[in-house]
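Of the protein chains in this complex, all but one are displayed in their positions.
Moving on to chain A:
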Amino acid sequence: MAAQNFKHALFSAVVTLIISYPILGFNLVSEGISVQLEGADTFTLVGVFAAAVVVFLFQLFRDTIMGGLGKLPALNPMANRPPMPQRKRLKVESVLLTLMLIGALFWPFIASRGAVDLATLVLIYIMLALGLNVVVGLAGLLDLGYVAFYAVGAYSFALLSQYFGISFWFALPIGALLAALFGLVLGFPVLRLRGDYLAIVTLGFGEIIRILLNNMTNLTGGPNGIGGIPDPTLFGMEFGRRVKEEGNTSFHETFGIAYAGEHKVIFLYLIALVLAVITALVIRRLMRMPVGRAWEALREDEIAAKSLGLSRTAVKLSAFTIGAFFAGFAGTVFASKQGFISPESFVFLESAIILAIVVLGGMGSQMGVILAAIAVTILPELAREFSEYRMLIFGAAMVLMMVWRPQGLLPMRRIHIELKPQG
């Protein structure tokens, strides 16, 4: 056993060296037109060897280390508490949510412009994560191309406004419905696949959409993107300094207040807030409806569900489509917030981040997803100095999470429908 561990550890260390030495240990230096290979400085070399030693030691004592990690869940004070009864839990949850909502409503008026802008982004991620949660958490479909529907929503608004001058409020439902349509059409062939295959194919679809947007230069402007996307208006009132569209009035003139850039930012934030709340409420409702139960039933026992007449394709497709719908929603808001979009905004990394939010939050749980969205979007902003290591920290957090609390921060506890005693 020990000998085997030693052999394995030695092997891992050598592999580490073989991989990292050529990559980090040499530098290409260009002198004039010729390129020369130079050894890296001693610091890097020491680093490479230190890494190999760390890998060696870790592999040598892996059993002990992982055994120690395995004890981590026991340190979690909440682990063994019996769950609250449903009624009490619902009360606590609704009180908390109401407080959060009230806070969120008034907060932008005291916060800085940058903070409100960031909060709008958080709300967009909350919408995205709640939508993806339907697909991954509730219906159990691993979708790695979710960002495609986000892109469809954003580009629908950008193109509609560019070519037809359609305003935000009309584009919002259109963008969401178009994204849903995409979900329906893409989902139909894809949902026959299971598990890993589904993940790979959705990943592919996500990339295809992005590459299409990149290459249909005539329509989408390709990598240059689309700019000049209008801001939302409030009953025909614009938030810019000058009115751009004929027939509109301007917000600050109507109310006789001085123009301030913050108005627009706060207005967008409030729109995002309202839409995020609507998203959360609608999905909450769906979970208690027959579709929601069908998602869960199919996830729990597919054979039994089919034997009761549930069509796998129809049920899974409904989740996929509804998820896409909310991504389209979020995309429209995003386009309006940025004023400019390009395929750059819809890379695979976005799908990965949204998925990470869902997994961190606890699959299927809304409260968890909201908290995780806040954490994942804001923490990197707070720790800008570490931004180079963002992905590293992200990965480490995911691994720790899987060991410590695989069910997510706040695992889902669904609201059960209760049968009241008769009479």
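Keep this in mind: a residue touches a chain if its C-beta (ideal position, glycine included) is under 8 Å from a C-beta of that chain, and two chains touch if they have at least 3 such contacts; residues count from 1.
Everything below uses one rule, namely that contacts and distances are computed from a predicted model.
Per the UniProt record, the chain missing from the shown structure is "ABC transporter ATP-binding protein", taken from the list "ABC transporter ATP-binding protein", "Carbon-monoxide dehydrogenase medium subunit", "FAD-dependent oxidoreductase" or "Cysteine desulfurase".
Of the listed positions A:Leu105, A:Leu181 or A:Val282, the one in contact with the omitted chain in the full complex is A:Val282. Touching the chain that is not shown, out of A:His8, A:Arg113 or A:Arg312: A:Arg312 (per the contact rule at the top). Where chain A meets the omitted chain, the residues involved are 282, 285-286, 289-291, 293-294, 296-297, 300-301, 303-312, 416-419, 422.
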